[in-house]
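Every protein chain except one is present and positioned as in the full complex.
Showing chain A:
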């Protein structure tokens, strides 16, 4: 039987596999995608120091290192169910059943859509789907596009699409409403961009971040030009909102309106921007389905993207022999996911070997590394992540105490 099964061959899963295998554990990694690397595969952006972050190369590096460490990796295997057995875990997949003593869920994050009329037309896709088509499969999703949703992710991917030879006509906001919420209010969008961009991947975003220290966003948005500002030649129009995606059997364009700083529609401002595909960037949420099935308790933390399985800094959940790492614990950058993966791998190895001092020491260093990586993160999807993480760890301690009490009472 396997010592450790890891679900998800993204940066978190691969790093964990390497760390655990290097400690002598017998490790297998499975993933439903045909290629190893998870979300790394699509990533390509420039860092403030001018270096490019090439996710595909990083994924390949980790893949090779895992193989050298003796990890067995299998792709195109979907996990559909998990149950606890006497000796550990039984994992049911599209390719049969796998048994393991310890289990690590590193399933990443999923995108959340912003439904608007016409979003079910062929040619409408999530921003991540466009990234995968262009950067992973090397297929142009179309020639001209409009992106709905202005956030760090959509801006980074807009530039990647441009590099694929696609004309990104504009980045606009979703119309204000119960689903888009703050993502539809120009003032709020600018505020969040300003807060997040102190280390942003582009000059303009960094400038906005610097300004944000001195200028109140509600003041700045008044001076934000109606026609938008340009980033790599792509207009970012925070005062334009998409109300409907047009087309009969395929996208032909997007109907937009001009909006005020608080999202109100300016009458008579309707316009159609032609495009042959449309990307919706609604944000990311931790993919917690498997954690839910095995009975983890959850905490809803908006800064982390939604419901996350309660865990401690060792990446241990409150279900014995079950660990989590990467974006399933909260949406953050690939570098943080890698650092968390290493922690999980070492924590599992330490448990396996009876908390030997040298592994515990390495684990402490690895936990330190997570905090450092987080503080220096180039891409932060939300402000206030460190504080949000502390509330999750605190919940873990509370749950643990409660469980101990229940055991002593019964």
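Here is the rule we go by: a contact is a pair of C-beta atoms (placed from the backbone, for glycine too) under 8 Å apart; a residue touches a chain by one contact, two chains touch by 3 or more; residues count from 1.
Everything that follows uses one rule, which is that contacts and distances are computed from a predicted model.
UniProt records the chain missing from this view under the protein name "(2Fe-2S)-binding protein", selected from "NADH-quinone oxidoreductase subunit I", "2-aminoethylphosphonate ABC transporter permease subunit", "Succinate dehydrogenase / fumarate reductase iron-sulfur subunit" or "(2Fe-2S)-binding protein". From the set A:101, A:299, A:335 or A:374, the residue in touch with the chain omitted from the display is A:299, counting the whole complex. For the options A:244, A:369 or A:400, the residue in contact with the chain missing from this view is A:244.
Considering A:70, A:113 or A:383, the position touching the chain not shown turns out to be A:113 (whole complex).
Among A:34, A:50, A:96 or A:354, the one in contact with the hidden chain is A:96. Per the touch definition above, the residue from A:68, A:181 or A:372 contacting the chain not shown is A:181.
Summarising the interface, chain A meets the missing chain with residues 32, 78-82, 92, 94-97, 110, 112-120, 178-179, 181, 243-244, 285, 288-290, 292-293, 297-300, 306-307.
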